[in-house]
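Yeah, one chain of the complex is gone here, protein chain that is, but the others are all in their spots.
Letters A and B name the chains as they come in the text, with residue numbers starting at 1 for each one.
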Amino acid sequence: MKSGVAWIHARVSLRGMRALKRSLGVLLFLLLWEVGAYLIKLKNPQFHSNIFPSIAYIFTESLTGIATFATVDLVRTQQSSVVLALIVLAQNSVVTLTRLLGGSFIGIGVGIMIGIGIGISKLFRRLFGPLLNVVRTVPLLALIPLFLVWFGGAEIGIYLYIIFGLAMFMLVYTANAVQNVQPIYIEFAKTLGASKGQVFRTVILPAIVPELAGGTRVCLGIAWGITLAGEYLAAQDGLGRILIWSQIYMFAGRMVIIVLLFMMYAILINTVVLRLKEYAAGWMP
Amino acid sequence: MCPWRRKQIKRDEKIRLENVSKAYKRSGEEDLVVFNDINLAILKDEFVSLIGPSGCGKTTLLSIVAGLTPPTSGTVLLDGKSISGPGRERGVVFQQDAIFPWRKVIDNVRYGLQMKALEKAKQFEIANKFIKLVGLEKFANFYPKELSGGMKKRVAIAMVFANDPEVYLMDEPFGSLDYSTKVELQKELLKIWQQEKKTTLFVTHDLEEAIFLSDRIVVLADQTVKEILEVPFSRPRLDALRTEAAFQDLKRSLWKYLK
Partner (left out) sequence: MIGGAWLELRSKVISLLWGAGGIALFVVFWWAISVAIGRERLPPPPEVIRQLYEIFIGSPMLASRGGVGTVVPHLVNSVAKYLVGVVVGVTLGIGLGLLMKCSATVHDIVIIPVEGIRTVPALAFTPFLLLWFGPTALAVVFLVIIYISLMLVISTVNAIDNVPRIYLEFAKTLGTTERQLFRSVVLPAILPELRGGIRVAISRSWGLVIVAELMGSPLGLGKALTVVTPYFAISTIIALIIVTTALANITDICFLVATRRISRWAPQYEEH
């Protein structure tokens, strides 16, 4: 009986210890932030809040400060700064997320389709394989000026950029996945009487789903970068734009809020993709 | 006397290999000859084992009969017609796990029937019959990842048998299993085979397995067919047979070929 209690104690302690250490990590981070903010305050008493605001400042002044991004009609309808700020954040979130998810959806879709085509067609592979290998090495973000010049800051430009970038990536990824389907499955299917088309539909497609899910996660990471770059340099709206303008006018607190939003959205999207993967590829050992 | 030496039997031939050779080209060296000029006849409803030292090409030979590998020269005839490429009439049970991990057991077993566009109800009916035959009724809705190695092999066997091919080709199907599971599955295979009797070509490196299962044993060594032996034991084959003197004698006489 006594040993049982001791055992439980030890167990709870161990897990409790780890949880304690983890929360310690977060607290330590916040503490360091405050220390940093304080040091900056000493060094630059006038503008410290603009460069490195304290946490309290972020969630009060900075938050309401975002209301300055509200459009004129919106300002007329609302009195409270906080509400205005929240609405501004919501509207711009929608804009940024639509770009991100819409572009990703199309880009990944196109990439998968072409990738499958390349994966199963020997002719395609021989002809365009080396070419694609070369084009793939172009740093995606370096293409921004090109798209900027072609499309100005137009919405279509940003979308096409995301679509192009993701399609390129997903294309190669999918072609590889198709090539990597274990031959034994294909052989087995053939000996069971499956035609080429049936092998494609019932063996190759299901077999590549897990890999494609993984590729999609990476794509979304890339898409974030591209969307932000687009919004920094060209867009008229969106969270990225708020971020960059806040930087230009030196309002660091607002920038932190935007980044926190990014964090939230990224985690959300990641969780959804993981759930989808569980659903579609739950059969994976 | 040697009751197991080859006898002349007149029966229909199901599979015939004529002058089958296989060689691989190598850069900078001579061709690697796997085997040369193989002539072999497998009779209808006969269970033939193919044995030989590792690397002698037994799997390659099976692969050629299955149509998955082309011979360098020679032909393989099924009912007198030469084969080209794989087909549902030559079912194959592979050594590796080939059942589809993304399908449940029941969907795996009915796969061949689905490809044949049999009506759904019939698919499930036949599939369930064979799932029962291999003793996996309780696992019909499981995914392969939830099954043991032996169970996965049973699914593969059920898949191939349910597809009703004309011949069964098996490439060391029990090679990766432990001894007791192997013995268990050998018994089950014979039991099912008694019911759905078809011409069978079975590759193995396990002498006991070859003798226990087959009617005839073909020894492949030194790039050719070294010996063909008749297995004299009557069916049904029982476990007790494994310890009988005649069984052990036969095993001993085959040992020299595996060196």
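Methods note: a contact is a pair of C-beta atoms (placed from the backbone, for glycine too) under 8 Å apart; a residue touches a chain by one contact, two chains touch by 3 or more.
The structure presented is a predicted model; accordingly, all values stated were derived computationally and were not measured.
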*asked:* Counting the whole assembly, list the visible chains that the omitted chain makes contact with.
replied: A, B
*Which one, A:97, A:148 or A:205, makes contact with the chain that was left out?*
A:148
*Touching residue (missing chain; options A:77, A:195, A:236 or A:270)*: A:270
*Name every residue on subunit A in touch with the hidden partner chain.*
18, 21-22, 24-26, 28-29, 51-52, 126-131, 134, 137-146, 148-150, 172, 176, 221, 224-225, 228-229, 232-233, 243-244, 246-247, 250, 252, 255, 258-259, 262-263, 266-267, 270
*Spell out the interface residues on subunit B facing the chain that's missing from view.*
25-30
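The rule is simple: only the chains that are shown with their structure count from here on.
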*asked:* Quick check on the complex: what are the subunit A residues that touch subunit B?
replied: 184-185, 187-195, 198, 202-203, 206-207, 209, 281-285
*Hey, which residues of subunit B end up touching subunit A in the complex?*
66-68, 85-88, 90-92, 94, 96-103, 111-112, 114-116, 143-145, 159-160, 163, 169
